[in-house]
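Of the protein chains in this complex, all but one are displayed in their positions.
A and B are the chain letters, set down in written order, and residue numbers restart from 1 in every chain.
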Amino acid sequence: MKYLTEFRDGAIARKLADEIHRAVTRPWKIMEVCGGQTHSIIRHGIDQLLPSSLQLVHGPGCPVCVTPLELIDRALAIAALPNVIFCSFGDMLRVPGSEKDLFRVKSDGGDVRIVYSPLDAVNLARRNPSREVVFFGVGFETTAPANAMAAHLARNEGLRNFSVLVSHVLVPPAIEAIMQSPSNQVQAFLAAGHVCSVMGYWQYPPLAERYHVPIVVTGFEPLDLLDGIRRAVLQLEAGRAEVENGYARVVTFEGNRPAQDLLSQVFEVTDRAWRGIGVIPQSGWRLSPAYRDFDAELRFQVTGIHTRESPLCRSGDVLRGAIKPTDCPAFGKECTPRHPLGATMVSSEGACAAYFDYGRFLSADELTHA
Amino acid sequence: MCLAVPGRVEEIYEGFGSRMAKVNFGGVVKEVCLAYVPEIAVGDYTIVHVGFAISRIDEAQARETLDMFRELGMLDEEFATGQQPFDSAAALAPAESGSASCESRESREPKK
Partner (left out) sequence: MPDQPDFSGWSCPLPLRDYPNIVLGHGGGGKLSSELVEHLFLPAFRNTALADLGDAALIDVPSGRLAFSTDSFVVRPLFFPGGSIGDLAVNGTVNDLAVSGARPLYLSAGFILEEGFPLAELARIVDRMAAAARAAGVVIVTGDTKVVEKGHGDGCYINTAGIGVRIDGIEIGPSLARPGDAILVSGFLGDHGMAIMSVREGLEFETAIESDCAPLHEMTAAIFDAAGPAVHAMRDPTRGGLASTLNEIAQASKVGISIDETALPIRPEVQSACDLLGLDPVYVANEGKLVAVVESAAAPAVLEAMRHHPKGHDAAIVGRVTKEHAGLVVARTALGANRVIPMQIGEQLPRIC
């Protein structure tokens, strides 16, 4: 694919890795914010090319991991209702609620459907006027424009049988929460490239200044990630703390104005609970009053939800980069990809799931070389 | 978040109450909503996330970035003395602490 394959070139990747090795003189901890970046790092083995003193901390940029448990339980309850067609992105199907996941609801008879785009859910609503179609609108700022358009089109058309269960989370407040945490060790951020393609990166200079952290807008392919790391390292070594755009082919300072305009119409900022982390003030979006008629949370008053997180699960500490998955006592024992206790073991870019697979490889290697 | 892939806009039309397009992703064609990229034209490349184009790819920037990558390390290749750059620099500069040439080089082999 053009503009994708070129950014996966192995030879150039190793050159970028060499540059990083040349530049690093001290240990550094860099957080990549976005779950998609974590996925790419693990998928291509990027962290293995880096000097061992350079540690990548996997951030909370994974909607699968941070969607509040209470909302998952609400989604499961709505999906189980007889007249509902519940539409979701594939990522959410295996996320554990207090007792089950969407797959269980489906096998129990719920009409749960995977869609690629929120527009597919809108189409389902048009084609099934006698059914209630609910779309699970999760994601960061990247996905919000799509979800906003779904609500917007439904309102324009008077599509009364469509509604959205919204759980949007925002990146800049998350970065702030991480930097403000007393146990924080993150020294630089790779900002989420696609979030920035929508929002721009005008929100970051105050953060870079206030917390004295380099913030590099970074893409997702191996060369993008290595270059983002390289830029962050050069800043760290030089004691600089600036915002840099390493994804200039897609991201501009102002971002996507038409998207931001509709976002400000359809959504309003709210406090949001991040699963495992807690409430971060003003860190989420919910539907604005003009669109409340299409809010599934209001339309379906589901009761009897008893939210119960596993007491063993330490996803939140992992998401904030405070501990490594292997530090969690339940890791690999009560909690495995087959029987996940929390979201970070479910998602393909969840840090715990990644460590589980790669960790087995490491220990096997130690065994054969002992 | 944020699996978004680049594709080439092939056909633009009205549909679903919005401006839509057929976008070609390396031979795979999908219908995409262009509501957020009003400036985009047939032949342009765009980044698409969950059926929505969210940014036009600046092809000049892309080329510049790739050129910059390709030029990395070219300076060393020109000299091709087999010495690491810090070592060569240390050999030329007056010895202060001698730390540069004594610095151990991390292995470049991928870690296991």
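Here, a contact is a pair of C-beta atoms (placed from the backbone, for glycine too) under 8 Å apart; a residue touches a chain by one contact, two chains touch by 3 or more.
Because the structure is predicted, anything quoted here is derived from the model rather than measured.
A.B. asks: Using the touch definition from the top, which of A:110, A:193 or A:222 touches the missing chain?
C.D. replies: A:222
A.B. asks: Mind listing the subunit B residues that contact the chain we can't see here?
C.D. replies: On the subunit B side, contact with the omitted chain comes from 1-3, 5, 22, 25-30, 49-50, 110, 112.
A.B. asks: On subunit A, where is the contact patch with the chain that was removed from view?
C.D. replies: Here the touching residues of subunit A are 1, 4, 8-10, 13-14, 35-36, 39, 42-46, 48-49, 62-64, 87, 89-91, 93-94, 103, 113-116, 120, 139, 143, 222, 337-338, 347-349, 357-358, 360-361, 364-365, 368.
Assume only the chains that are shown with their structure count from here on.
A.B. asks: Report the inter-chain centroid distance for subunit A and subunit B in whole angstrom, where each centroid is the mean of the CA atoms.
C.D. replies: 21
A.B. asks: Okay, in this complex, where on subunit B does subunit A touch?
C.D. replies: 1-8, 16-18, 25-26, 33, 35-38, 45, 47, 49-52, 54-55, 57-59, 61-62, 64-66, 69-70, 72-73, 85-86, 105-106, 108, 110-112
A.B. asks: What part of subunit A is in contact with subunit B in the complex they form?
C.D. replies: So the residues of subunit A in touch with subunit B come to 1-4, 6-7, 9, 12, 14-19, 21-22, 24, 34-36, 45, 48-49, 51-52, 61-63, 89, 116-120, 122-123, 139-140, 142-143, 145-146, 149, 153, 156-157, 192-195, 197-198, 220, 223, 227, 248-251, 256, 258-259, 262, 362, 365.
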